[in-house]
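The structure appears right after this line, and notes come after that.
Removed: one protein chain of the complex. Kept in place: all other protein chains.
Presenting chain A:
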Amino acid sequence: MKIEVSRDNLLSNFEVYEHLKLIQSENNWNFTLGGEDGKSQKKKKRTSHLIDLEMITRDLSNYLVKTGSSNTTNVNSVVQLMLGLNQYSLEKIEKLEILNSLPRSIVTLYSIIEECDQRFSGEDCEAILALVQENFPLPDDEQIIDQDEGEELDASNMDIDEEEVQGDYYGEDIVEEEFEQETYTRKTGDEVTIED
């Protein structure tokens, strides 16, 4: 074995997660990404020779889902965020960190960007935070999530904590917005997939 280039390129959590999803579907493993261990593990005969790969795929994807602060992961929002961040004189590595950790408050932004107070004005910082919020809206915010982004929420991207929250939401929605058929069905849809 010879290491030819030790750092060829940097990867964002998003790219790694997409890659793991691919591996998982290629191998037909039964654990659902992000969820607890699959119940249907008995169905498939285990291909034990790839056990290491399976273990790391499961653990890492669990971790990425748990720490990810947004449910909407699609290529478009990543591209939009990067285009937005290019306006500022950020280092490549700082942009990567913003994408990975999606800061929601000034404190977290300051911890990522070195000497943030000297390099950027308060407005710039606010603008960066707004940019993050715009492209990766918080999933369990009181603000209504845009309809099209809502549809992309699926069970595999659900946070575990959110599962508990979801129950309350559900009840409230029926009482207050019984006539809003669309929201209602979407929420019920989520419920079903989670319990699955």
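Criterion: a contact is a pair of C-beta atoms (placed from the backbone, for glycine too) under 8 Å apart; a residue touches a chain by one contact, two chains touch by 3 or more; residues count from 1.
Note that in this section contacts and distances are computed from a predicted model.
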Chain not displayed: protein name in its UniProt record ("Translation initiation factor eIF2B subunit beta", "DNA-directed RNA polymerase subunit", "Vacuolar protein-sorting-associated protein 36" or "ER membrane protein complex subunit 4"): "DNA-directed RNA polymerase subunit"
Which of A:N9, A:N28, A:N76 or A:S89 contacts the chain that the document leaves out: A:N9
Touching residues on chain A - with respect to the absent chain: 1-13, 15-16, 19-20, 23, 49-50, 52-53, 55-57, 59-60, 62-63, 66-67, 93, 97, 100-101, 104-105, 107-108, 110-112, 114
